[in-house]
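With one protein chain withheld, the remaining protein chains of the complex are depicted in position.
Chain lettering (A, B and C) follows the sequence in which the chains are written, and residue indices restart at 1 in each chain.
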Amino acid sequence: IDEPLVFEIGDTDQCGVDFDEAPEGESRIGGLERNRPIGLAGLSEPQTVRHYTRLSRQNYAIDLGLFPLGSCTMKHNPRLDEKIARLPGFADLHPLQPVDTLQGAFEVIYELAVWLMKLTGMYGVAMSPKAGAHGELCGILAIRSALEARGDMREVVLVPESAHGTNPATAAFAGYRVENIPATAEGRVDLEALKARLGPDVAALMITNPNTCGLFEREMKAISDAVHAAGAFVYCDGANFNAIVGKVRPGDLGVDAMHINLHKTFSTPHGGGGPGSGPVVLSEELSAYGPLPFVAKQRDGSFRLIEEENAAEIHPHGFGRMAAFHGQMGMFTRALAYILSHGADGLRQVAEDAVLNANYILRSLEDVLDAPFAASGPCMHEAVFSDAGFAEGLTTLDVAKGLIDEGYHPMTMYFPLVVHGAMLVEPTETESKGTLDTFIGALRSVAERAKAGDESLHAAPVFAPRRRLDETAAARNPVLVWKETEQAEAAE
Amino acid sequence: IDEPLVFEIGDTDQCGVDFDEAPEGESRIGGLERNRPIGLAGLSEPQTVRHYTRLSRQNYAIDLGLFPLGSCTMKHNPRLDEKIARLPGFADLHPLQPVDTLQGAFEVIYELAVWLMKLTGMYGVAMSPKAGAHGELCGILAIRSALEARGDMREVVLVPESAHGTNPATAAFAGYRVENIPATAEGRVDLEALKARLGPDVAALMITNPNTCGLFEREMKAISDAVHAAGAFVYCDGANFNAIVGKVRPGDLGVDAMHINLHKTFSTPHGGGGPGSGPVVLSEELSAYGPLPFVAKQRDGSFRLIEEENAAEIHPHGFGRMAAFHGQMGMFTRALAYILSHGADGLRQVAEDAVLNANYILRSLEDVLDAPFAASGPCMHEAVFSDAGFAEGLTTLDVAKGLIDEGYHPMTMYFPLVVHGAMLVEPTETESKGTLDTFIGALRSVAERAKAGDESLHAAPVFAPRRRLDETAAARNPVLVWKETEQAEAAE
Amino acid sequence: MRYLPLNPADRQAMLATIGAPDIDALFADVPEEARLDGPIEGLPGHASEMAVERAMGAMARKNLSAGDAPFFIGCGAYRHHIPASVDHLIQRGEFLTSYTPYQPEIAQGTLQALFEFQTQVARLYGCEVANASMYDGSTACWEAIAMARRVTRRGKAILSAGLHPHYVSVAQTMARFTGDVIDSALPDLTEGAPGDDSARLFAAIDEDTSCVVVQYPNVLGHIGDLSELAARCHEKKALLIAVVPEPVALGLIRSPGEMDADIVVGEGQSLGVGLNFGGPYVGLFACREKHVRQMPGRIAGETVDAAGKRGFVLTLSTREQHIRREKATSNICTNAGLCALAFSVHMTLLGEKGLRDLAALNHAKAVRAATRLANVPGVELVNGPFFNEFTLRLTEEARPVLRALADRGVLGGVSLGRLYPDGDGRENGLVVAVTETNTQDDVVAYAAALEEVMA
Partner (left out) sequence: MRYLPLNPADRQAMLATIGAPDIDALFADVPEEARLDGPIEGLPGHASEMAVERAMGAMARKNLSAGDAPFFIGCGAYRHHIPASVDHLIQRGEFLTSYTPYQPEIAQGTLQALFEFQTQVARLYGCEVANASMYDGSTACWEAIAMARRVTRRGKAILSAGLHPHYVSVAQTMARFTGDVIDSALPDLTEGAPGDDSARLFAAIDEDTSCVVVQYPNVLGHIGDLSELAARCHEKKALLIAVVPEPVALGLIRSPGEMDADIVVGEGQSLGVGLNFGGPYVGLFACREKHVRQMPGRIAGETVDAAGKRGFVLTLSTREQHIRREKATSNICTNAGLCALAFSVHMTLLGEKGLRDLAALNHAKAVRAATRLANVPGVELVNGPFFNEFTLRLTEEARPVLRALADRGVLGGVSLGRLYPDGDGRENGLVVAVTETNTQDDVVAYAAALEEVMA
């Protein structure tokens, strides 16, 4: 099950590509020729296919089983979407082609934008952010622009304790100071604490709803009203939009900006860590500040691209580009194919089934695992458990690794931070009841071992491609690239 | 690692496909409505993808490692060929479209035919046979037609002892009686024995060259001459053409007909047992009898389809269709892409590297494994070993299963029949020296255990998805379809 | 050479190990006069992936793809929508690049899929057992006739006039050499149900008859109950072979097995495989359990491993050529494994409900199209009952009409004149297939073009 590194099996002369012959002619590179070897190992095509096929088999994936990662929404990725994204009419377009050779591409962007706005009840949407965190940044920059336009230089962004790490990081990246807002015992934002903190220095609240405890913020409207009353904006982290799509519109709850992780709600594949795509829906006020470029539909049904050369006239207050070009087209085509497949009725069913599956897990396991918010009402798309009741010395980590030996990817661990030894389980709507039942049985069995003090869990996983890996050593003495000397040592 | 059957996880109401709504209207099926359940279990798309992905991981495959199957030529399958075969301009064509909407398809067939004729030095080629054995049948039918045209009703087909099972089966399927021709001690056809048997009742010799002992039939020309002198035809089994493509043309050696397994020599994927494709190259005499339909190039460069309505005029002696439609187009496109990629120089290199790899294995293992024809000269594309020297009670089967535990698919076992406990190893040209060295080490280690009498080999494999399976029980009490009762029992 | 991993240094080192001075020494057994001393003249050298893609792409573009025109061609190959996940799954290297599962311990993926396939085929056809695939429907049909000979030890096969003429041709080709007698007929468009020659079949069955072969739906789209024919066959101890060109039909209409056919074979291309210009396809083959040892082809069966775990193996191989050689039931070796997998994946996605819905949709669209086209002056629908394919009789020869339709961008069907070149009224026949892929716009475009052409 070990596969050597490319650098250990290939060499710099091996090549898996053939080329046409180069035409004769002078070189015009001005004396900048490479004068040292680069050190790139190559493989023939058969070797390459085998290397990566073998490597792939060391991964767990949605195609192999349930991925109960709370807040990450690992759901089935339809293969139709992969096919659509690869149509040459989408995949083989250059972002700087003449705009009248791109009308279909603009139509995709526009149609997707319309769906996102209607599903969220918002006025506008910035399509170009490259991932969720990039979308957060876009939203916060729009908020800051709006405040600056008012001449209002606020300094603080409030973030609940249970927020994703990207929220405070984004606020800081955009130049804000971050302050935490506590949660109530039932796992929701403490409205009174929030009200107490709001003031003229607060630019925005970054809230996640449904929140990372898996709960809907019942008082969302009151929260929004309080924030607005203080002259600040409500940024909603849309990571959990999957739980409510088609059931409730964030715009109806007073949200001013929200990013949408296309890979979470609209099922673009996670790909082992991206690419993502993070369009941000915006209120009317904030829309004026959104980034370039964007697509506008004209009276005659054709599409126009708003970019630098015409922005002064049409979009004078935009804060500039978030990235080169138009955003993640490959994710737009996939998301739109997904959305059209489900339609308005299907998306609503997505939310209902996602919530149903999560509650089924919550109620099927609350007898064996401590569920701190079990009494806070139904959960939304995910159920949170704590390590309360585990025997001394056995931790959430042990349970997670034990779950690997049962054939599953672990749940999200130690997040949200407000729960001790948190385990956050999100099954998504694309799991069958049969799969849930088997998973519940597996987690129950591992949980019982943890409560009974089964020390053998410390050794888990034992049936995975690797035993527990030493992350501390990796960080203490970082080896980040392969070096020839290593190979020599390994050969000894 | 167990995956339940579709029938155990799905049900007849579950569905992974959505449909447009059916238009209203009367039914016109004349009272033939289904009136009983069919019993077809369905799955949603997520479940389907997971079911088959999991199943696939119980297979060994070229993409995972060396496949040393003598005579089967399991080589790398280029992914370009898969892409080409799926172009809508090939994959989405109906065989009965008007012929002028199919000129590119006919061009593919014609171009491939030209390559096959030039590579083999033959006059014509029948493209429609669906696999190697079907091609054999086509060749034998052409021979029989030619003999009948001469008024010569011969009854016997001669087959060397070492022949593939398809050879005698084909001859019998075509109505011939089969007689064996012995081999010499050095592993080649016994020319004298052949000459002695030839006579007016012999219709054809079916010979394999390079033969299944991995040797080139040195006296091929003399063999052909003798067969022709007796008024019979030489059919060559082209299964091993990979060893000599571009190095020698069968037509130059007196062959009258030879099928070409496109998946062996020209790398269309084996697919777990097909589809194959078995074009048959034919001499000028035999070409007159080949099957319908076929493609002819016209003076203006366009292509014409010869089928029933014009055959009387152009191809009056053809023996009719071997199959509906035009043959295995999906394999033609792949094979042509492969051939164009290699070109005449590359195909020659294919043969050279295939032979080099096989001889490397032969000479690297002849000290530990008995190589009955080691003294017969260089081997061609495959090396044959016997079980001579294994300890009492340990067999070729044990070595084969032991090889599974080393991470390899076993070699071809107990074939050719002329070698006791035969092991036939064909590495092909798409394996690297590094891979061969590792394989040689593994086979050496298993062979040494067999010689040393390591009884633990009887238990092999132990690291595969299954231990040895009981084939006897399967045949004695065949369970060929899943039945509900089984499930009930399994659930108990 | 991107597919060849050996480099010159490897080759030298290996030759040294072998003890050969050069590569030619390894070809010493090839007579020198026959050995080529360089690449074959007149053939081009190797080419980049890009160049090959360009060349093959140019050929592909010379064809009119079915998807680029209103498309109504059937006659043994049907254009259905295949879910994207089917192709994704069969392209998994573990399926695509694996071998025939002779080593079951490392081939359970293929074997279990084949076992599931066999179960699906048997149930679809209403039979007890099925094999793991044949090349295609036409060869499966001949293999069924040959099997009937082995079972009944008789040599006369009676083919219905409704059997696809290519299938008839294959049977005739083989029978010429095996000595079987083939009693066939051409379909009549002028009276009764088109291609339904039950009266002739009833009359022809005798004590020498090994089997009657009837297609369902037949080549002209007609469907009829097979029960009486089965009874008549069984009276004379002959077998009834039913040939099913369109498996989707069996989502709506009764299976031949239910109507007591002994062997049911057919084409599986409609599900999972696609048009592919005629191949590769997948032949389906099912029969009674009592005849299984006369069945051709590979069969997967259930068993247990040494640890008692359920597993699957290829079984009953004593029927097969690699064991029995000239005494085998058939010479078939490589069959249509990957296409069988594709069929099975598609069938799994459909399930019973999906197959029924799909069939109902096909039929409803076909009825609507038939009604519309039959309204065109000079056009008459000759079918009584049909599934998704029907025959039109025109007031003129159909072939030039189809040609003229193609010039208008409509691929309108198959002219009977092409399939039956001997005329006799058939030349005015036009077989039209309609599936779920046909939109109402397609039908409108077809009718408009036909009106124009027939005017």
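One rule holds for everything that comes next: contacts are C-beta pairs under 8 Å (C-beta built on N, C-alpha and C of every residue); 3 or more make two chains touch, one makes a residue touch a chain.
Predicted, not measured: the structure shown is a model, and the values here were computed from it.
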item	value
Contact set of the excluded chain (shown chains only)	A, B, C
Which of A:146, A:260, A:336 or A:394 contacts the chain that the document leaves out	A:336
Which residue of A:77, A:162 or A:208 touches the chain not shown here	A:77
Of A:191, A:306, A:356 or A:442, the residue in touch with the unshown chain	A:356
Those residues of subunit C which, in the complete complex, touch the missing chain	2, 48-50, 53, 81, 83-84, 88, 91-93, 349, 436-437
Contact footprint on subunit B, counting only the chain that is left out	13-20, 43-47, 49, 53, 78-80, 82-83
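One rule holds for everything that comes next: only the chains that are shown with their structure count from here on.
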item	value
Averaged-CA centre spacing for the pair subunit C and subunit B, given as whole angstrom	20
Separation of mean Cα positions, subunit C and subunit A [Å, integer]	46
Per-residue multi-chain contacts in subunit C, two or more chains	1-5, 46-47, 49, 51, 83, 85, 87-88, 93
Residues of subunit B whose C-beta touches two or more other chains	45, 49, 53, 57, 62-64, 76, 78, 341, 430-432, 435
